[in-house]
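Take this structure, written in structure tokens, and hold onto it; I'll ask about it next.
With one protein chain removed, the remaining protein chains of the complex are shown where they sit.
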Amino acid sequence: MKRPHLLRSAASAGRFLRRDKKALIGSIILFVLLVIAAFPSWFTPDDPAAEVYNPGAGLSWAHPLGTTSFGQDVFSQVMAGTRQSVMIALVVGFLCTILSVAVGVTAAYAGGLIDDTLSLVTDVILVIPTFPLIIVIAAYTKSASFWTIVFVLVVTGWSYGARQLRVQALSLRNRDYLLAARARGESSWYIISVELIPPMTSLIVANFLGAALYAVLAAAGLQFVGLGNVNTESWGTMLYWAQNNEALSAGLPLWALAPGIMIAILGSALALLNYAFDEVSNPALRPVAGRRRRKAVA
Amino acid sequence: MSTPVLEVRDLRVEYSTPAGPAEAVAGVSFDLAPGEFLAIVGESGCGKSTLLFSIAQLLTYPAETVGGSVKFDGVDLTTLSPEELRQHRWRDISVVMQSAMNALNPTLSIGAQLADACRAHTDWDDEKIAQRSAEVLEMVSIDVTHLKSFPFQLSGGMRQRAMIAMALLLEPKLIIMDEPTSALDVVAQRSLMRQVENLRRELGFAVLFVTHDMSVVSHFSDRLAVMYAGEIVELGTTREVFDRPRHPYSSGLMDAFPSIVGAMKELTGIAGNPPSLVDPPQGCLFAPRCHFATDECREFRPELISVEGHAVRCHLVNPRVVT
Partner (left out) sequence: MTDAVLKVDKMSRYFRVGGFRSSGTLHATDEVSFEVAPSEIVALVGESGSGKSTIARVLAGLYPPTSGTITFEGEVQGRRTSRKVRGRMPMVFQDPFGSINPVLRVGHSLQRSLKLHRPELDRAARDVEAVALVERVGLLPGAEVLHRYPHELSGGQRQRLGFAQALASRPSLILADEPVSMLDVSIRIGLLNVMKGLRDQEHVSLLYITHDLASARYVADRMIVLYAGRIVEEGTTEEVIANPSHPYTRLLMATAPDPRLPLSHDTDVEDLGEPPKVINPGPGCRFAPRCPLAMDQCRTSTPAMVSLSPTKRVACYAVDTS
């Protein structure tokens, strides 16, 4: 009786991925990017930081995407940058989700004053314009490390999910099976963790993907305006340097395009998976399979 | 002999399921005379609601009408285009759904919804719409001031009556009702049924009424059809079916009702479960649960055979003629 739900989830996740094209494509892309992030050295023929090559070179076999103004290999840089972006997506996604679940579910379950307070905090943070807030916080903290960016993104990104999850928890809260759990004497902790949260799994996963997507785009944005550590390798910093050196007008469009396209690819993978999970939690969104064209025979 | 208002012949509906097509309605045929009240009774999953929706041409994926005909006043509805169907909808046939709270738009007033229905099917001006709306509300004993009320402001019984009012707007010949009383309390239920009965006598429309609780219709319907696993297994006048049910399933159902009068006796209900609609038994669909089933029952599917106006689908009642 202990772990059936997880095993069942894994099995049904497998079936689900095979059935839904969106989920399948998204997973494949994500998987490829994860591999690149985990083993960048397999994909970087040249040292990404080494400024030894012919600067401003066009495409060639040695440099499939050309070189930067500093003489770095664009392809290697883009591959190396994968790790940071993927890490930010996953870490921020994970932390945001934890926070959203904690706040949203607690607010819904506790009700009353606790709910009012938590909802107020959630709504205030939700309403504050995110990007300016990010910039202000990032500029204020001055240090531009990976964890700073994570911190900034989590602080600004959890509230949307918290709201969504609160609403779903509220709708589940009055289901009889929760009352039944209370009636048989279960503790609140048990009820929340075993009876309330598991049926919310698909929404929680969808939230995670949404937060990860947000993180990718927001992190790239921050790094692009120079608020990240410009000396690390990431797609956002590539964009920063490319912009600063006027890559487009200098005839080195790939320097800017390559990281941009990678961001788009990771974003799309997350978005595809997100749509697919939305359909799991809301069957009304599922696509209608092909109809048979038999008409009633009079 | 006037044309029946409704002639259903061999209607078949299938649901697409991951396990294959499930035959929810397996060849249903019956006639409905003008002004007649026919009740269709059966357990959940017997196909009665599906049958109703199929007749009203309201089925959507994954359900699909795959055979048979539905003739309204001689016109086969299954062959009509959506635009042609629209001409019939509400004017000739209207529908009262199961739960008024779900069927009524919670954000519009009753008056607005009545007006909506009028505008969709007629070209009446505002004055005529207002006049007719007031008329129908009065018919169902709802105070006219409630035209401005929202559904949540009305009680359950009133909401259901509002649905009936809406169904009466264009004086249809046939009103289809899908368990309209199941969400109501006993007293409200009785009140609603009597209202429907009075209106029917006065306006002369026919009623096709689906329910799982036959005691609700027992005093009001002219004829009763018992449905099981997508087939009609018995069809006759209400009194006949109640007093002398011939099909084993019907008599099992009658026995499953505790009564508030008469001697107390131990009741047992019907053991077992309805058959799979994806992979139904070869012979009689009720045979697996039937105390009287013979080998013949298990091998051959019985036909619905009518004797003196009472139709039964059972080999034991209407023995098979072997040629």
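Letters A and B mark the chains as written, and numbering starts fresh at 1 in each.
As a working rule, contacts are C-beta pairs under 8 Å (C-beta built on N, C-alpha and C of every residue); 3 or more make two chains touch, one makes a residue touch a chain.
Worth saying up front: this structure is predicted, and the values here are computed from it rather than measured.
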Chains in view touching the one left out: A, B
Of B:Pro21, B:Pro62 or B:Gly156, the residue in touch with the unshown chain: B:Gly156
Touching the absent chain when the full complex is considered, from B:Ala120, B:Val144, B:Ala256 or B:Val307: B:Ala256
Touching the absent chain when the full complex is considered, from B:Val25, B:Met214, B:Cys297 or B:Cys314: B:Met214
Residues belonging to chain A that touch the chain removed from view: 1, 4-5, 175-177, 179-186, 194-195, 198-199, 201
Chain not shown, touching residues in chain B: 43-44, 155-157, 185-191, 212-216, 218-219, 239, 242, 252-254, 256-262, 264, 266-270, 273
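One rule holds for everything that comes next: only the chains that are shown with their structure count from here on.
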Whole-Å separation of chain centres (CA-atom averages), chain A against chain B: 50
